[in-house]
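Apart from one protein chain that is not included, each protein chain of the complex appears where it belongs.
A and B label the chains in the order they appear, each numbered from 1.
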Amino acid sequence: MAFFLETLLGGLMSGMLYSLVALGFVLIYKASGVFNFAQGAMVLFAALSMARFSEWIPQWLGMDNLFIANVLAFAVSVAIMFVVAWLIERLVLRHLVNQEGATLLMATLGIAYFLDGVGQTIFGSDIYKIDVGMPKDPVMMLESVFEGGILINKEDFIAALISALLVVALTIFFQKTSTGRALRAVADDHQAAQSIGIPLGRIWVIVWCVAGITALVAGIIWGSKLGAQFSLSTVALRALPVVILGGLTSVPGAILGGLIIGVGEKLSEVFLGPYVGGGIEIWFAYMLALVFLLFRPQGLFGEKIIDRV
Amino acid sequence: MFYRENGQFKTSYQADQQLFSIPQDRWAILAIIAFAFFGVPLLVDEYLFRAILIPFLILSLAALGVNILVGYCGQITLGAGASMAVGAYAAYNFLIRISGMPALGAILLGGLVAAAAGIVFGAPSLRVRGLYLAVATLAAQFFWDWAFLRIKWFTNNASSGSVSVADINLMGWTISSPVDKYYFCLGVLVVFSLMAKNLVRGNMGRQWMAIRDMDVAATVIGIRPMYAKLTAFAVSSFYLGVAGALWGMINLGSWEPAAFSIDRSFSLLFMVIIGGMGAISGSFFGAAFIVILPIFLNQMLPLLGGLLGLEVSIALVSHVEIMVFGALIIFFLIVEPHGIARLWATGREKMRLWPFPH
Partner (left out) sequence: MSGRKFGEVILDLKNISLSFGGVKALQDISFDVLEHEVRAIIGPNGAGKSSMLNVINGVYRPQQGEIILRGEHFANMNSYMAAKAGLARTFQNIALFKGMSVLDNIMTGRNLKMKANMLQQAFWFGPAQREELEHRLKVEEIIDFLEIQHIRKTPVGRLPYGLQKRVDLARALAMEPQILLLDEPMAGMNVEEKQDMCRFILDVNDQFGTTVVLIEHDMGVVMDISDRVVVLDYGKKIGDGTPDEVRANPDVISAYLGASH
């Protein structure tokens, strides 16, 4: 029982991170109909930028304060992600307005490749450390309830907490601010929003900036755990089923989908994996999403599309 | 000689329906095929066969498969590499498990198994489309990646899915030298290209394109989406499966699942985008481009770096390579969504009128 709970909690915490990446997908999809395959490349790019600048800045300034270095590196990375967002809107999306979803998807594949290439050219392609002072030691919890308690990784716990906070903050941003309202208007109907004077281009830049920030946070969390390295870009591939499960247009869907996939992955790996040779995490989530799709093509909370003739 | 078609009148619909109805095109294609069979082996050395020509032929075949599905039927796939893997491992199993199995038979059967797998994983296309379908095909990719790595039976208990085959024997002809391999792949490619061309110009191809262009209208004139989409998945996967079998058994000789990873799927999709969606010739352009570009960059970048006094590492070349691919994809999607094939066709149109502008 304790072991089951431990797995469950582990799943929930990694699920929270999936939710964060999935949220990036959903925001961009809602605002511009783009299924952003480059989200993973953005995570990698942001993580590399964070890792390298926190290493370079102390060298340049000749100081030795980890905290200040991290803060400065974070600021620089945010600025870089904004520039990336702006360039993507300017150079790519603007020219592909009103194209089909599949075309846009392929364009983001192109962006992903480009970002991967640029990122590794500028920042290098080794494994770099991100040290933001995340505690690495595990703690015991609920020792009074179970024999021996359950083991929780503090780092995972903090990561989940940060993700949850960011998700809440973004939700508030989109529900309460005027930019958020404009964004929801754009999500509903591009043309109508444009006709009442909402600047489409600016909204898109904002959404990509926000997606850039979620990518940065996800990149830092994952990077401090696994190191900033190329494999981070596959993290987004792991988060894709989340979006499918939750529905492409739904923020709550992304959060819930993330948790479901996180838990499903861990439980399946631990309880099913040994029987089939292990390593099933990566496709299990996809199969789960696929089976789900067959019964509910629009996802948990997605909007149903009616074809008009 | 001018490229003209005025003065050529067709007196029957049969003549109009020929494969290449303009005589110049017909002769050009025949000349290219003849050159490929008789001219190339005289001119080319072993390195070119290995590094460029054989990969080009096999990837062209694979790109044809992707093009049928993506370009003609409008169903996006990110799992093309998986179909190649299924073809390769299935052919391998037929070859080693059934004694006396002819190599060609194993390759074609591998294609058929890939087609069956393609139908299974294409089934979601009946319920979902576009982006959701892309994710469904990714499921196939990850599943097969895993299956060939972990399920020992598929790989005859080889560790980590790495298998190898001896030289292939085709009715007494042992295919071992690069020239042999080249001939074999070329033969397969010519036959498969003609088949693809015939399929897309006939009833089957029209059904695929109808589904691609306007699926509601297609159902109203009696096209069944299920039939059209699943045949596209089947034919596409068959081509990919055969290409996978060739890639494994002819080009590589020994391989592991990583040879057909998701990167392969992406690069096949890129070939079709760059080469030209919905054009048979686009598959060849795209494959040529993807095969040649890395070699070109490998040669050019160090030279260029040398001129500027910079040292160009192998890692840098590979990063620049993916950067260039990414940029080109975006470029083609924005500027010429129909790829090099359309540029070529436009050029031909111009040639018809040359030297007069109109």
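Rule of thumb we're sticking to: a residue touches a chain if its C-beta (ideal position, glycine included) is under 8 Å from a C-beta of that chain, and two chains touch if they have at least 3 such contacts.
Since the model is a prediction, treat every value here as computed from it, not as a measurement.
Annotation: of B:Lys152, B:Arg224 or B:Lys350, B:Arg224 touches the absent chain (contact as defined above). Note on the undisplayed chain: of the listed residues B:Ile96, B:Met195 or B:Val317, the one touching it is B:Met195. The chain omitted from view is touched by exactly one of B:Ala114, B:Val163 or B:Met204, namely B:Met204.
Residues of chain B that touch the chain left out of view are 13-14, 17, 19, 195, 198-199, 202-204, 206-207, 209-210, 212-214, 216-224, 231, 235, 278.
Assume only the chains that are shown with their structure count from here on.
Our note on geometry: chain A versus chain B, Cα centroid distance of 33 Å, whole angstroms.
Those residues of chain A that touch chain B in the shared complex are 35, 91-92, 95-96, 99-103, 105-107, 109-118, 120-121, 125, 237, 240-241, 244, 248, 276-280, 282-283, 286-287, 289-290, 293-294, 297, 307, 309. Residues 74, 76, 124, 127-128, 130-132, 134-136, 138-139, 142-143, 145-146, 149-151, 216, 262, 266, 269-270, 273, 315-316, 319-330, 333-334, 337 of chain B touch chain A in their complex.
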